[in-house]
Structure formats: structure tokens, C-alpha cells
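First the structure, in the form of C-alpha cells, and then the observations on it.
A single protein chain has been omitted; all remaining protein chains appear in their positions.
Letters A, B and C mark the chains in the order given here, with residues in each chain numbered from 1 onward.
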Amino acid sequence: MLVVMRREATPTEIEAVKEKIRSLGFMPHEIPGVQRLAIGITGNRGRVSADHFLSLPGVVDAIPVSRPFKLVSREVKAEDTVVRVGRDSIGGHDLAVVAGPCSVESRSQILEVASMLKEMGVRFLRGGAFKPRSSPYSFQGLKLEGLEYLREAAEKTGLHTVTEVKDTETLPAVAAVSDILQVGARNMYNFSLLERLGELRKPVLLKRGFSATLEELLMSAEYIASKGNYDIILCERGIRTFETSTRNTLDLNAVPLTKKLSHLPIIVDPSHGTGAWDLVVPMALASIVAGADGLMIEVHPHPDEALSDGFQSLRPEKFRMLMDRLRELASFVQRGCPEEAGTVVQ
Amino acid sequence: MLVVMRREATPTEIEAVKEKIRSLGFMPHEIPGVQRLAIGITGNRGRVSADHFLSLPGVVDAIPVSRPFKLVSREVKAEDTVVRVGRDSIGGHDLAVVAGPCSVESRSQILEVASMLKEMGVRFLRGGAFKPRSSPYSFQGLKLEGLEYLREAAEKTGLHTVTEVKDTETLPAVAAVSDILQVGARNMYNFSLLERLGELRKPVLLKRGFSATLEELLMSAEYIASKGNYDIILCERGIRTFETSTRNTLDLNAVPLTKKLSHLPIIVDPSHGTGAWDLVVPMALASIVAGADGLMIEVHPHPDEALSDGFQSLRPEKFRMLMDRLRELASFVQRGCPEEAGTVVQ
Amino acid sequence: MLVVMRREATPTEIEAVKEKIRSLGFMPHEIPGVQRLAIGITGNRGRVSADHFLSLPGVVDAIPVSRPFKLVSREVKAEDTVVRVGRDSIGGHDLAVVAGPCSVESRSQILEVASMLKEMGVRFLRGGAFKPRSSPYSFQGLKLEGLEYLREAAEKTGLHTVTEVKDTETLPAVAAVSDILQVGARNMYNFSLLERLGELRKPVLLKRGFSATLEELLMSAEYIASKGNYDIILCERGIRTFETSTRNTLDLNAVPLTKKLSHLPIIVDPSHGTGAWDLVVPMALASIVAGADGLMIEVHPHPDEALSDGFQSLRPEKFRMLMDRLRELASFVQRGCPEEAGTVVQ
Partner (left out) sequence: MLVVMRREATPTEIEAVKEKIRSLGFMPHEIPGVQRLAIGITGNRGRVSADHFLSLPGVVDAIPVSRPFKLVSREVKAEDTVVRVGRDSIGGHDLAVVAGPCSVESRSQILEVASMLKEMGVRFLRGGAFKPRSSPYSFQGLKLEGLEYLREAAEKTGLHTVTEVKDTETLPAVAAVSDILQVGARNMYNFSLLERLGELRKPVLLKRGFSATLEELLMSAEYIASKGNYDIILCERGIRTFETSTRNTLDLNAVPLTKKLSHLPIIVDPSHGTGAWDLVVPMALASIVAGADGLMIEVHPHPDEALSDGFQSLRPEKFRMLMDRLRELASFVQRGCPEEAGTVVQ
């Protein structure tokens, strides 16, 4: 249910509607629009009748929401959501590029990468510190040490950091360091983690599970939003199919379809989506033309020596070429793209 | 790596091998066999050489393990694992049947079901208290209240309980009540939860993720075993495919293949595996003939009123028929099946 | 649309209904039942009104059929279809076993196999002569020469033959020799071939495409039936999924679901359905318990030397064990199973 307020509704009228919602056992969510404010109603106490609200002062209408996802749907909010991170943003005019190694492997590695990326115009630095791996005997990341290095790299370069949250136990440590909290594909159904992220006030990068339907992805975003955190960035990263010649099948259909169903920004990770470094550039560019708000790319100075995912990581010179192509393409999709920053003086 | 001890190896010799393993930065796992003891070596510090062990007293051989899963593989332990729960077991001679409602919905509901199931010969009672649901607005289970009712039902009937662990936060509460801790399909890749379960000494029922390969299922079991808990029951519950006429595609190939690759018991959940009550009985029986050690079946006294999964729940009279058929079939697979218990005096 | 006739309807009344159907541009299909005759109406000239028939003499009712498949649906015919082949049948009381090599490789090979199978109680001999292969450079079968050998083996043993029809060009040659015409998984959508098979009066064994939904399988059966051939045997042989540890995922859910939706018999091919000889026996037995009317099994005297699919073929001694187990199991499903025939005198 969405309660639409009149443009000139007063704070008192708005508060009265929210109080009414709470009194019925539900939770109100203010959804500011360009024209007017709406108030979303969520909760699991069954249906609520529009009659409760239509007669309240300042209320224009009370509209049922047809989709199972509510707060993240276009029905509830027509304008695109822009997630702001410092002076940058994801979902705004500029295409956003998140780049960096799969894992933080050493202090020198992440400092070297960060410095190069900054110079190439990247604003968001990725790097895993807590790595969920299929085998308990594989490299699990540098953990707290990795977070330290990531923080140092960010401070030295001014880049914003994106790193994965593996579980609720390590969430506080990660949240203390990272600007954007990444939920990996394997955790997309980890509803307890999603709820905890919903209680924070930090942007969340939510990756699609490799066998999750788009509706399930949006329902997982709804878990976060239902707790009051609306700064959610979706990420398509490939799904699991019968085709084995690529690591995953990158589902770019998901990009325009998500844009139609939801107001949230969506970026694409062609590194995982293809699993092969030589497919990354064409699929990265295709993602942008399909309507993505940005990219997430694995870059490693020495892919052959990477502790994880080297085969799908771009070398810096290849990545620079991608950035150049991206700048050429940006105007075609009526977006901007950050310019090269020149050499960073450390 | 598997260090095989001589049959007459002394405790001191065994301890010396384990100490050597620890000194190299790895973890030793005693794997008792009918003939002799073996000691598994796990850890993520790279490869370990057999030379460290071959010259130690009491050591027969040091064998590399070819599969990515080690402790749960047949290579490491040839005998079937029998998970004991009180005087009953899963993986032993008798077929094990876990039955009950999807969710504990009320005190009277779970007491009524438990009493009926006990009478029909069932030894394991299922019932969800913390329910992971795709929508934050769906019924999420009775939570602690549900655990209480489940415990009461178990005490009144003498049944063992199986309930899902949704996250590490609620794990202590669930572990305090439940005899077997269930990991749901959505949590199969939740490695932090698996590790916590590995530190407990309670049997774990590990459901296959709906898009997990068999190798991934066994790797998740390895996460639990690597922490020292070897009481793991696998559960095939259907995978996600292009076929939409059933809720999932029950992959019974997984049963004989798992038996070949691993010593762990495996049971089958045809309720989720088909998503249709009228397919449950034939697929339950087929599972047993394919080699499963038991079944997990949703039973509800009034499926039409169930708060979740009613469409795939058996009515008690239909379930009784399944139990009768199961007893007929048990001798064909050279297994036993618990007899009807008669009316329970409460 | 299904026109149900009164039990005592006369041939003249029946013919009048059929003539009316034809005059409207549709095709009538007599569907004999235990109690009364029904007349199915098919065609692609849009909908037809019940009013045309309700007033005709001998007509009880005219019922719309809700499923997209009509003639093959349970709605139209409640009784199980029994496909008769000589004095044997598929879909009747006895379980039917179709066995033999993937390909006819030589005269001696097929004669040797046929003789052994006959002795073990098998009534249906399979063997490919025209083999559709993914590569144009793979062995494509012995073609006409293979058909000759197959015919000779059948004549010497009295077995019925099942062989694949690869295309309409070779259909006449195959139909001249084989008792049952097999449509392979890759041809399930070859509607032109299906229509030609519908015009013949020979039983068709229709294999499910490896990515076909059950509804599509039944629609392909409908193509055959719509041309007047109702002797159709369905065959589940595994579908393509993300799981690569088995060649295909055998979808046994399809067995009870097909039985519910259609009156046609269904058999299962666990050789292709698993792609591993050591999974064939458990999955064959599971198929029967799931409700299948029979099995299709690849048997080869020397699997290591087979020109195709050796890895999934049973050796004769293993197959004999399967037949023994099948006889034990038959009474459980209230079916019969042919006894061993003893040595065949040639």
C-alpha cells in the first residue's frame, strides 16, 4: 500500500499518517518524489485497507502495490534512485566503475592497484578481505589485515571502497572500513544478513545469486529496504546454466528489465559473468548499452600470480583501454564518465 | 593427505602423528575404521609432503586424497557413516523418516502431528520455527515460541526433533532444543554458519542448495567436518531447472552418486523436490530404491490451512499409507523400517 | 472439444457426429472407453461450439478440453493406453524392458546380444542403425546394413525391435524393419517427422528432448495422435541442467506427473539419464517404483569396445542382475515381469 500525500501536505499531516500506520501494526516509509511525498506501508500482518487513510488530512490517494516487492518497485517510486557516496554516486548521471583485485593479497598489491586505478579515473576500489570460498582449504582472504590495507589504499588515493561482507559476525569490522558493503552471490538469500544491513546507513551492493530469479533479487533488496536502508545497488553477475564454455551466463536481459521494475541502480560484473578476461571488455561495453549504471571489474597487476580468479582479471593496460572505450560510449547513452586523473602524488 | 596407522598403533604413536601435523600448521582428524585408524590432514597452508609421516612409528602409509573434499570422501573412509541420535540413527540399518509440518504453527498443531507421527512409527519430528522466506512480509515462523512447542512435542512423544537453523544469531537457541540442526537449501553456501555447526557436537542435516552441484554439497559438508563435527546427513531436495511443471526437479541421480563419492548418509525430501502432494508418495518410494537412507516429508493435519507449503504437504492418512508402503519396500533394499507404535498414551 | 456418445449409440449416430465434425473443417477421433465411446475434435480453425453437437442423436455431452494437448490427455481418455506389439505390450500389466546396444556394430554383436537378452526374459531389442551424432565425423551407424542385422536378430530370437528414425528420408526403410519406431531426443521437435509417424500404423517411442518441458513432450505426442496414430510410448531420458557430475539429470518427477496428465505409457532410459553404468541399476529400479511402465537399457557385451556410449552400457551379467531385481520389485508395484526364457535354440 502506498499513501500519496498532497504536494502541500504539512509535517503534522504527514506525521499523523505515519502514526496511523504504526497504530495498525505496520511500518511507514517516507518516499520523497519530485512532485510530492508518498508513504509506503510494509509489514506482515496481512492486508491493510485504503479506508484507513483516504479520509486523513493531506492524503490524495492510497494505492495497492501489485508486485511482491514494494519499496524497491517503480510503482512506488517513479524516479531513479541515486546512491550517493561522498561526492560521487552510483545511479546518477555518471557511469560508475568499481575496479580492483578479487582479493586484497598484500599491502603493496592493493596500494599499487589503487594508485593506478585512481589515475585512470576510477572512483570505487574493490578488494575482498573476507572471501567465501567453496573449499574450506582455499585462501580465505587476509581478513582484518586485508581491511587495514584496503583502508590505507583508500586514504592515500581518495577512492571509495567496496568490499564483501561475509557474515554478521564480521559485519561491524567491515562496516567500520568500507564505504559500500557488498553482499556476494552466495549470500543473496541470507536474510538475516540483509536485515542487519538494512539497519545500517551505508550503501549496499547486492549481487544476484547465481540461480536467483530477478524477482528474488528484488525481494532480497526489499529485505534491506524494509528495515529503512534504501541505498541499494543491484549487481548482475551471471547465472548458472547448462552452458559450460563460460563460467556463468551473463544475463543482460536483467538490466533493462530491472530498470522497468525497480528504481534502484544496477551495475554489471562481467568478470564473474564471463569468467574469461578476454570476454570482459566486450561484455562490459554491452552492459552499458543495455542500460547499466556502471561496472564492477576485476583488475590485477599480475593475473598469473593472483590468489583467486586470475583468469578473469584484466591487466592494468587492458583495463585502461576499457576506460577509454567507456568514455567514448558514455555520450551514446547520455551519461558521463570520469576523466583520467593523471598521476597521483602520494 | 591421509595417514594410515598400523592396526596395533599405540595411543602414543597416534598422538605423535597428530602433534607432527599440528606442528606443520595443519589440523589432524581421527578417522576410525573397522580395521585400523587413519588420520586425515586438513588446512589451507598449501600441500604437505608424505615424507613427514612415513618414517614415524606406527604409520603404514600416507596417501594423497584426489577429490577436493577430503574428510567426507569414500577415499578417506570406506565404511558408511551412521549418525546416532539417542537410540535411533540415520544411515544405519533402518530407514529413517523425518516428518512433520513445514512450520510449527501453534502448540496444538505440533502436539497433534507429533502424536500421530509417533503412532505411525516415525522417530524424527520436523517443524520450522525460524523460517527463511523470500519475502520479508511473509510469515517468518513462531521463532522462540515455536521452539518451545517443538520441545514440548518431543518430550511428550519421545521423538527426536529436526529444525532449521536460520543464522548464527539464533543458533544457540535452536541448538539448545533441537536434536538435529537443519541447514536449509538457501544456507548451503553460508560457510560461516557451517563452521559454527562444525564446532558443535550435534548432528547436522545439510540440504543441497537448489542450484548447487553435488561437489559443492560435499564441499559444504567438508566445511562442517573440517571443524571436527562428522555427524552430517546430506539431503537431496530438488534443483532448479527450466522445467516449471514441478516446483523443483528432484535429482535422484544424486543419491547413488553421493553414495559412491562419500560415506555420509543421504536422505531425500520429495515434498520440496516435487512441490505437489500427489507426487510425494511415488517419489518417496523411488528415493529409497535409488539408495537413500531415509526421507524427509511434510505432513500437515489440514494442508488447506497451512501457513506455508500446504500444497506439498501430505494429510496424515496419506502419510500412513506411505509408511505402510515403505515397510513393504524395506526388505527389497535390505533395510529395516520402524513399526507402528500404536496409540501414544500422553 | 470431446463429444461423449451414449452407451447405446448406433454406428449411424456415431458416423453422423463424425460427418458433422468434418463438415465444420475439423478432424474426428474415435476414443473408445470401457463404458462408452467419445469423439475427440482437433484442427486449427479456431474454436468450435458445443451447440453443433448437443442436439445430435446419441450425444450425451460436448466437453471443452482445458489442456493444450487434447487426444493424449487424461481428460479425454481416463483409461491407460496399452500399446500392443505382437503378443506383448507396453503399458499393460507386465513391465516392459527394451534392451540392447546403443548401435548395431556388427552382425555377430547384435546376434550375440539378442540371444542373451532373449534368454534373460527381454521382449524388446534396441539397436541404432541410423545414429544422429553431434559431430559429422563420428560413427553414424551401419545404416541399411545395421537394419538388416537387426531384422535377422529379431527373426532368430522372436524379439520385437526398437530402432531410431533419424529423418523422413530413411523412415520407409526403418518402418519396413522395426516393430517400434523411436524418435530420439534431438528429434522431439521435428514436427514434420512426427506427422509422418502419425500417418503410419506402427507404435512410436517418443523420447523427451533434453530441454523439453513435459507439456512440450505431450504436445509432440499430440502431433502424432492428431494424424490418427495413438500407439505412442513416452520416454523420460534425462534433461540438461547445470549439474555436470552426471551426463543428464534424470527427471523422475516426470513419471508420476505424466501419468496424471496423460493416458499414454511412459518408460525410462536410465542409461542416457545418468550417463554412468554404475548408476543405471539403482535409477532403473527407482523409475519403476515412481510408476514407469518399463525401461530402456543399453547393454553391450564389451562396453570398452563400443563405438558409442560404452561408458553407460551394462555388461550382460550386470544386466541379468537388474532383471532379477526387477522381478523381485514387480509385485510391489502390482505389475508382472517376463520370466527368464532359458537358452534359446537357434
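Simple rule for what comes next: a contact is a pair of C-beta atoms (placed from the backbone, for glycine too) under 8 Å apart; a residue touches a chain by one contact, two chains touch by 3 or more.
Just so you know, these numbers come straight off a predicted model, no measurement behind them.
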Of A:31, A:83 or A:214, the one touching the omitted chain in the full complex: A:214
Contact partner of the left-out chain, one of C:164, C:179 or C:222: C:222
Touching the absent chain when the full complex is considered, from C:10, C:192 or C:331: C:192
Residue among A:41, A:250 or A:295 that touches the chain left out of view: A:250
Residues of subunit A (touch criterion as defined above) contacting the omitted chain: 211, 213-215, 239, 241-246, 249-253, 255-257, 260, 273-274, 276, 278-279, 282-283, 285-291, 328-329, 332
For subunit B, the residues touching the chain missing from this view: 211, 240-242, 244
Absent-chain interface as seen on subunit C, which is shown: 42-44, 68, 70, 132-140, 166-169, 186-187, 189-193, 195, 209-211, 216, 219, 222-223, 226, 240
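Rule of thumb we're sticking to: only the chains that are shown with their structure count from here on.
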Computed distance of Cα centres, subunit C from subunit A, in Å: 51
Approximate Å spacing (C-alpha centroids) for the pair subunit A, subunit B: 35
Sequence positions of subunit B contacting 2 or more other chains: 211
